[in-house]
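This is the structure I want to talk about, given as structure tokens.
Note that this complex is displayed minus one protein chain, with the remaining chains in position.
And then subunit A:
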Amino acid sequence: MSSSHPWRDASLLTLPVMFGYLPLGAAFGILAVEVGIAWWAALLMSLVIYAGAGQFLAVALLAAGAGLVEVAVATLMLNSRHLFYGLSLLKRFRGAGWRKPYLIFSLTDETYSLLTTLPADRARDHGLAFRISLLNQAWWVLGSLAGALIGTTLAFDSRGIEFALTALFIVLTLEQARRLRRALPFVIALATGLGALLLLPDRHLLLGAIGAASLILLIHYRRQRVRHGEMAS
């Protein structure tokens, strides 16, 4: 792998995201134009907001004529799971230099998944992280633009192609399991994920599950410290 072109390496890694982001971005573009947003505004949203669910929410709020405070609160709520992503990347992004602001800005679910599943010897390759992040946003922006401009005249029957993102998450979960060889995170995820599925409405599902999982990991950490007697003082 190391002998090949750096951009080709990153492109291969982001290919599954491309299969998901192009159609989902197009869906966003189509929806935006349908509710009366200009094509350039839809493009601008994909460039400066860059959040899948967040942009669909923004379109819905725009169409409903929501106020700015309402928009800010709803967006913060919807995207607050990203807080936990940053927590686990604090050390990883250290030393990324000029790339760091963009790495943080472009931290979507899919980019986070790809970056945290890179093999250990490439985990500190900030150039690779940057290329992955940039390509992922490029797929999203291209999809949005195509959706906004070409809209519903797209002839290709792409129904079901968004499953690529589900498949990506499954593959990355298996890779994480192979690397870590510990059941703990997966048991926690099953408990909080299924719990949230039963107890929470759809829009709070991800935040609820990830928030609860972080809390359990915090408790697990404290118990481990107590067991090792490091909290004696």
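Operating definition for what follows: a contact is a pair of C-beta atoms (placed from the backbone, for glycine too) under 8 Å apart; a residue touches a chain by one contact, two chains touch by 3 or more; residues count from 1.
Criterion: contacts and distances are computed from a predicted model.
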In UniProt, the chain not displayed here, chosen among "Branched-subunit amino acid transport protein AzlD", "Alpha-D-ribose 1-methylphosphonate 5-phosphate C-P lyase", "Molybdopterin synthase catalytic subunit" or "Sulfate adenylyltransferase subunit 2", goes by "Branched-subunit amino acid transport protein AzlD"
In the whole complex, of A:L180, A:L199 or A:V226, the residue touching the missing chain would be A:L180
Per the touch rule stated above, subunit A touches the missing chain via residues 12, 15-16, 19, 37-38, 41, 44-45, 48-51, 54-55, 58, 62, 68, 71-72, 75-76, 79-94, 100, 104-105, 107, 109, 112-113, 116-117, 157-161, 163-177, 180, 184-186, 188-190, 192-194, 197, 202, 205-206, 209-210, 213-214, 217-218, 220-221, 224-225
